[in-house]
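Encoded as structure tokens, the structure appears first; notes follow it.
Of the protein chains in this complex, all but one are displayed in their positions.
Labels A and B are assigned to the chains in the order they are written; within every chain, residues are numbered from 1.
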Amino acid sequence: MFKAIVSSGTLRAALDSVGVLVEECKIRLDEDELTIRAVDPANVGMVDLSLSPAAFESYETDGGVIGVDLSRLEEMVKMASADQLVHLELDEETRKLHISMEGLEYTLALIDPDSIRQEPDLPDLDLAAEIVLEGSHIDRAVKAADMVSEHIVLGVDEDDEHFYVEAQGDTDDVHFVLDREDLIDLTAGDAHSLFSLDYLKEMNKAIPKDAEVTVELGEDFPVKMHFDIAEGQGNVTYMLAPRIQSD
Amino acid sequence: MFKAIVSSGTLRAALDSVGVLVEECKIRLDEDELTIRAVDPANVGMVDLSLSPAAFESYETDGGVIGVDLSRLEEMVKMASADQLVHLELDEETRKLHISMEGLEYTLALIDPDSIRQEPDLPDLDLAAEIVLEGSHIDRAVKAADMVSEHIVLGVDEDDEHFYVEAQGDTDDVHFVLDREDLIDLTAGDAHSLFSLDYLKEMNKAIPKDAEVTVELGEDFPVKMHFDIAEGQGNVTYMLAPRIQSD
Partner (left out) sequence: MFKAIVSSGTLRAALDSVGVLVEECKIRLDEDELTIRAVDPANVGMVDLSLSPAAFESYETDGGVIGVDLSRLEEMVKMASADQLVHLELDEETRKLHISMEGLEYTLALIDPDSIRQEPDLPDLDLAAEIVLEGSHIDRAVKAADMVSEHIVLGVDEDDEHFYVEAQGDTDDVHFVLDREDLIDLTAGDAHSLFSLDYLKEMNKAIPKDAEVTVELGEDFPVKMHFDIAEGQGNVTYMLAPRIQSD
């Protein structure tokens, strides 16, 4: 059993954060939270999304897992403006999800969860550096790097206490430095890892420009980025595997 | 002889309503009205447009028929902003139309009317149900159906007194219901017909979102939709043939 009412804006933010990595996903419906975990087909980028029942106008379930086509569901939810309410109800027998808003009712065929890629475990990592910054700064870093390269270095200079972004193209380079004044918070520690820009660009699309994003970084380790959605009643964690340094 | 002055906005609304169905058309110039009737090459969608002389700043003609390339003419008229005046004058000898606005003068070669598809007769139909609603509701219905199917059902439930829209895709469905409160007016009567969404999408483009649209519907019959343009000094009627039900 699953029956919920939620604002279109909250539901879209949640679905978009997963939709940038995968086409289909499992949605885990538990009494105390709704969660989605997914990893892209190349096993490089992962997402872990959680929405508390408090993110909903109403939320009732006795547990279960459903499989959905994310772009289809997102498209339907977009028929409502951000502050309109969307009603969701699972029909257990037909395995269909009813999505309704203001006179409009969609019936979305669900996907057998067993046919969907297994959910990843996001490893607990003890990373040396933690940077807290605005989403708009991540956007700027990604755009700047994208002009010269397909890879991006994220790092922290422990002595100078700044966060840096580097990209080296065949001919041109870019460096982007944010010091304590530009950042919301910084736990300095030596960190320097190389990532595929393609993944970071996709993740960046789902990070609100005004979000407070916590970035955890190490030496040639995965990066973790987390931020709140749904006015703090939900959160998203991205993890991106590093590329092996070529220099 | 034909010589007229009209606001760019009025002329564009008139031409756009025909341009969504055909590339070329005959414009019939009569002393008491300007009319365009056209049917698409597949004989599925028809349009009947009429503009009263009162829709013009000035309108003089002694009758006649001209053939025009609609997209060319629309493009030229778009060089003026909506409230600017466009001057039209027919040169009978060269069979060209002079279109002028603020220092700019186009000469548009006309098309031999005999080379243009014959004008259709829009049949008088006695349809059981009549729905009057805002253009924005038609837009919503078309967008909602377009996500799941290439066909759309329009219908009226006589007992429940509501207008409904249905679309059934291979896996997903959508239902959209507007009751008396959502509608401007409703003459209930059993009605249920299936249409090609492609045509309705094109017609929808030319229906102003704030227009009051009258929809006449029957059981497996064509649908008629009419609405005013030019502040009531003109009107457009669309007729769309039904598809045979597959269920």
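Note that a contact is a pair of C-beta atoms (placed from the backbone, for glycine too) under 8 Å apart; a residue touches a chain by one contact, two chains touch by 3 or more.
Please read these numbers as outputs of a predicted model, since none were measured by experiment.
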Check the options A:Ala54, A:Ala82 or A:Val177 and report the residue that touches the missing chain. A:Val177
So one chain is hidden, and I want to know which residue out of B:Val65, B:Met79, B:Met147 or B:Val177 touches that hidden chain in the complete assembly. B:Met79
The one residue from A:Ala54, A:Ala82, A:Met147 or A:Ile184 touching the chain left out of view is A:Met147
Hidden partner interface residues of subunit A, rising order: 140, 143-144, 147-148, 171-178, 182
Note that subunit B touches the absent chain at residues 72, 75-76, 79, 103-109
